[in-house]
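The next block holds one structure in the form of structure tokens; read it before the comments.
What follows is subunit A.
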Amino acid sequence: MIDRIKEQKDPNFYINDIKERFGDKILDTAHPRHSRIYILVDKKDAPEVVKYIFYEYAGRHSISSGVDTPDGVEILYHMALDNQRNIFINVKTLVPREDFRIESIGKDIPAFDWIEREIHELFGVEFVGHPDMRHLLLADDWPDGKYPMRKDFRRDF
Partner candidate 1 sequence: MIIFNYLVFPGFLFAIIIGLLTVWYDRKITARVQWRVGPPWYQGFVDILKLFTKETLIPSTAKKTGFVLAPFVGFSTALLVAAMLGVAGLYPKMSFTGDIIVLWYLLMVPSIAIIFGSSASGNPISQVGSSREMKLFMSYELPFVIILFSIAAKAHTLSIGGIIEYQRVNGANLWSLSGIIGFIVALISTQAKLGLVPFDIPEAEGEIASGIILEYSGSLLAILKLMKALLLYTLPLFLITIFLGGMNLQGLGILWFIIEYLVIVFIISIIRNTNPRLRIDQAMNLFWAILTPLATLSGILSYVGL
Partner candidate 2 sequence: MKKKTVIPIGPYHPLLEEPEFFILYVDGETVVDMDVRIGYNHRAIEKIVESKTWDQDTFVVERICGICSTSHPFAYVQAVEDVAGIEAPPRAQYIRTIIAELERIHSHLLWVGLAGHFIGYNTVFMWAWKCRETILDISEKLTGNRNHYAMFKPGGVRRDFNDEQIEYALKRIEEVWKPNELITNAILDDPVMHARLKGVGVLSTEDAIAYSVVGPTARGSNLDWDVRRDHPYGAYDKVKWDVCVQPDGDVFSKAVVRLLENFESVKIIRQCLENLPDGPIDAELSEVPPGEGIGIHEAPRGEVFHYVRSDGSNMPYRHKVRAPTFMNLPSFKASCIGEEIADVALITASIDPCYCCTERVGVVDKSGNRSTLKEADLIKLSQEKTELIRKKLGK
């Protein structure tokens, strides 16, 4: 699988392959520029899709970003396909305000370890199954329940 993929430089191939593989789980795809692919999935499917890209496409986990939106925190997994393929697959998922939890990938792939800690402390998203949810960037005496990267954060302590 990987050998075949390694030479594959056409972004449409990846879009089709993922759609084929996951079917209904893919809610939406976008392809605004040649090298940028955005895939929207439900939060329960996100780890599966990301791991698929990581292992099957030899995708490098560039980073994950959290974005605070009115509905909740969007998490984007930016997966870079190297070896001259020049493609970024961004798996996007929404963690709704009612249930700030998502399954951890860091427990399986160490590349996701730190960024999940960071998103946890800055956005308050809980990564289920992550072994080590200590503070990464903030001070040890940082008050609980204050998530500075949320839009409604006020420094009142």
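Keep in mind that, in the parts below, a residue touches a chain if its C-beta (ideal position, glycine included) is under 8 Å from a C-beta of that chain, and two chains touch if they have at least 3 such contacts; residues count from 1.
How were these picked? Simply put, all candidates are chains of the complex that A comes from, given by their letters.
The shown structure was predicted, so the numbers you read here are calculated from the model rather than taken from an experiment.
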Which single candidate from 1 or 2 touches subunit A in this complex? 2
Under the touch definition given earlier, write down the residues of subunit A that touch candidate 2 in their complex. 32-33, 35-36, 38, 58, 60-63, 65-68, 76, 78, 80, 82-86, 88, 90, 109-111, 113-115, 118, 122, 135-139, 148-149, 151, 153-156
